[in-house]
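Removed: one protein chain of the complex. Kept in place: all other protein chains.
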Amino acid sequence: MLPWEGELAGRLDREVIESALLRGNPLGDPHERPLWVYTPPGYDTGAATGYPAVYVLQGYTGHVAMWANRTPYRQPFIETADAVFASGLAPPCIVVYVDAWTAYGGSQFVDSPGTGRYHSYLCDEIVPWVDARYRTIPDRESRAVSGKSSGGFGAMITPMLRPDLFGALATHAGDSLYEYVYIPEFGKAVRSLRDYGGDIQRWWDDFRSRVAFTKEADETLLMLLGCAAAFSAREDGTPELPFDPRSGQLRPEVWQRWLAWDPVRMIDRHADALRSLRAVWIDAGNRDQWYLDLGAEAFRSGLERIGVAGDSVHFAHFEGTHTAIDYRYPMALAWLAERLAR
Amino acid sequence: MLPWEGELAGRLDREVIESALLRGNPLGDPHERPLWVYTPPGYDTGAATGYPAVYVLQGYTGHVAMWANRTPYRQPFIETADAVFASGLAPPCIVVYVDAWTAYGGSQFVDSPGTGRYHSYLCDEIVPWVDARYRTIPDRESRAVSGKSSGGFGAMITPMLRPDLFGALATHAGDSLYEYVYIPEFGKAVRSLRDYGGDIQRWWDDFRSRVAFTKEADETLLMLLGCAAAFSAREDGTPELPFDPRSGQLRPEVWQRWLAWDPVRMIDRHADALRSLRAVWIDAGNRDQWYLDLGAEAFRSGLERIGVAGDSVHFAHFEGTHTAIDYRYPMALAWLAERLAR
Amino acid sequence: MLPWEGELAGRLDREVIESALLRGNPLGDPHERPLWVYTPPGYDTGAATGYPAVYVLQGYTGHVAMWANRTPYRQPFIETADAVFASGLAPPCIVVYVDAWTAYGGSQFVDSPGTGRYHSYLCDEIVPWVDARYRTIPDRESRAVSGKSSGGFGAMITPMLRPDLFGALATHAGDSLYEYVYIPEFGKAVRSLRDYGGDIQRWWDDFRSRVAFTKEADETLLMLLGCAAAFSAREDGTPELPFDPRSGQLRPEVWQRWLAWDPVRMIDRHADALRSLRAVWIDAGNRDQWYLDLGAEAFRSGLERIGVAGDSVHFAHFEGTHTAIDYRYPMALAWLAERLAR
Partner (left out) sequence: MLPWEGELAGRLDREVIESALLRGNPLGDPHERPLWVYTPPGYDTGAATGYPAVYVLQGYTGHVAMWANRTPYRQPFIETADAVFASGLAPPCIVVYVDAWTAYGGSQFVDSPGTGRYHSYLCDEIVPWVDARYRTIPDRESRAVSGKSSGGFGAMITPMLRPDLFGALATHAGDSLYEYVYIPEFGKAVRSLRDYGGDIQRWWDDFRSRVAFTKEADETLLMLLGCAAAFSAREDGTPELPFDPRSGQLRPEVWQRWLAWDPVRMIDRHADALRSLRAVWIDAGNRDQWYLDLGAEAFRSGLERIGVAGDSVHFAHFEGTHTAIDYRYPMALAWLAERLAR
């Protein structure tokens, strides 16, 4: 009974996938990973032979078990997603909750010597694993990816890199326009690092030795360390910061590696892939703390510029910030389900 | 495996208690309530005949299922509490996770015509229920109550009202010195209520008709409505605000009803009860957003003034705010366990 | 030429008044005080025998020479006030800029053993001095007082105490509803005083020994010390704080002395005086940092309650905060001038 628990009309399988690609990853994170797969009402009893699938990615520091967290007055997405299908509001889909957690809090869903091969793990291991075990329609036209924040970033880049696998996406306040997202964080980081002689590794050692998030610096430094591991690790896996840790001055060659992963800046390199998408949902709160409403608009206008059909794009600035916007997820899911089913 | 799940060395029973006292409560909230009872390692196999029990209360808007929520880099209290005993750091205890959720987000653990008889439900239903089903030491000397924020408030007042039941307590940033806690909230509320013609009931109707917490006013107004229901409801259950909703001017007779529940102001009325306590843990972050570090100090000095023995009190201002301070809970639990066992 | 300087159509006399009442004041502040008197266009050449007078008070930490300060894009009030008359927008008035600075930053325009006899100095020295030297109409019906913040407070209380002298007032965000104004400041003060062993005198010694306002605590502590000197000094002049400096707990008998100076709480004691006023301007920004929009509304509704005629009151909540609201002053001045001339 609510608020303590919600019933699902469909079924949620809490599986474990053994990843060959993540085995021996540089951070020593587990290569056996939880994977939650949701099947909609009717899946078990019905005769339908193929369902579209929506892969759901998480924001920074998120891991898959957090989808079960309960908050007052709202239900978890696993329940509001279920309600989309239980209500008949949208055609049935399989929903796949992906885990890409790392010791640094996230992988940004890319392959990196700093964290591991999380992009390939998603595309070459999870997708086939799901297709092999569930009655999906194993086709890009019936496969979407969605997420918020860093998960929205993953949802933007994955179809760009693998249009053979994904034909639709939804990004809620996805990371983009990196100068707005990251530069103020670099500024905070420089100040925080004064206590660590400018050495983020010393902060990391400190962070692991005590209760996490008891210093104000922790959130910013963790995110930057993780992004550096994802975007600008050296061959040997060492994360390189894109700024001088004492002055904040950008290191152009490293910062350029980050910018190469800015979805807005990736559009032209992946224009064909983007034009091939049948459905793109983009939204963000109009007061997003990381200016991701600007990133959303920049991504939208970039798609328009390269000729993505306007009727395949849904765009919204909604009243809100980066926080507590999970109620947007089922809206995008219903919209994607409708589009994937056409 | 962490961070996705943690193993308990002890056992957590997720029970349901049927409350006669909550049946027909004014908000129509369920009278069948979840109740989680933890037994420490050795409980099932050992010969021990009696365990102290610590009752754990939640902060405002908390319900018992939220104890299972996972966050990155920290474990839920149900796991850090288990670790206290699994590590042998403290003598074994039973831990009881109480639910006192209401439609307004909380009950403040008092009996009120506005919300229901939650104080009596805790004292006269939950405690006997636990004692009847678990090998507790059914004695005030072996029973404690703890909590954070509104839960800390509950932990302060319950032993004052029922020293026959509780002989120890722990309060983390518990509500106290109400002028510091509430008056700034009244100010915010007046401004928010301008959109509702000064009528909090109109806000409540709006709140229930849409996604919760999509307006900035929501958090403040919900808390004030709930506190008014708990502290200053009319006989018929209607919550009365302690301030004029247009000017903020205090309504002295209503505000006095709130102040009568300020733990700092309750000390003298309950001095004997407080002097009888064998263990009182008080802490708060030195930058608490509701100035509960001041409330903590005022509570501590009040205990000192009435002659509570200094060696039965543990007091700390720690570096921090009101947020993310759950790592304090197992520290207090271990301390209580030690004291209860003496 | 603007923005560097503005021409006055009228004349501003920068006078000095020697105050017998301030001689030997407890803080050792000068008893010779600047007093600026403005006469409108036509005063020197015209035959008019009597002008209404508006006395202008300043906010906390203000001294009279600050009226000449220039800001980009706005003119000082001495110039916008002049423009009211130069434009013919309102009937001519004399405007008197009063100085009530003290070493603590202000006097709150009251008589106190902690600061000096600033109320009497205003009423019994400045007013007669002006009437003796300028062609005022020396009558309550033609005399108003106005101000912002603490100056608005002075503008509210002075006619209550001396209705024989003042028949009109304008308060912009004047101090009122003291619980909203001061209690959060007490909270900040307690925290700041941790560095001074809870002794505000130690802070004061520190403050005077270094560059002012280089510590975050300075603004709050200065204001509270000054208000304690004004509202709750002992007979010997020592300021008593209305709260315990370690816990923040209110000291009821001292706090009551402050509340006795809350304009909203003074209304009933001075109802006849208030009913006798011919013009009352009340305004405040709807996001005032000290919730003085609530105080303004409470003062307005208090006047209504005691039967002050509605057409003698002008009330406005305007879009804004407590900052940069000087553009409201000439609006009130014009309105007062109109009323005083009737």
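Think of it as A, B and C in the order they're written, each chain with its own count starting at 1.
We adopt the following convention: a contact is a pair of C-beta atoms (placed from the backbone, for glycine too) under 8 Å apart; a residue touches a chain by one contact, two chains touch by 3 or more.
Fair warning: this is a prediction, and the values are worked out from it, not measured in the lab.
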{"item": "Among shown chains, those touching the left-out chain", "value": "A, C"}
{"item": "Given A:28, A:46, A:128 or A:187, the one touching the chain that is not displayed", "value": "A:187"}
{"item": "Contact with the hidden chain (one of C:27, C:66, C:161 or C:341)", "value": "C:66"}
{"item": "Chain C residues that touch the omitted chain in the full complex", "value": "1, 3-5, 30, 32, 34, 61-66, 68-74, 99, 101, 105, 211-214, 319-320, 324, 327"}
{"item": "Touching residues on chain A - with respect to the absent chain", "value": "177, 179-180, 183-184, 186-187, 190-191, 194, 244, 246-250, 264, 286-287, 291, 293-294, 297-298, 301"}
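The rule is simple: only the chains that are shown with their structure count from here on.
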{"item": "Furthest chain, CA centroid comparison against chain C", "value": "A"}
{"item": "Whole-Å gap separating chain A and chain B, where each centre is the average of the chain's CA atoms", "value": "36"}
{"item": "Intercentroid distance (Cα basis), chain C paired with chain B, Å", "value": "45"}
{"item": "Distance from the mean Cα position of chain C to that of chain A, given in whole angstrom", "value": "56"}
{"item": "Two or more partner chains touched - positions in chain C", "value": "none"}
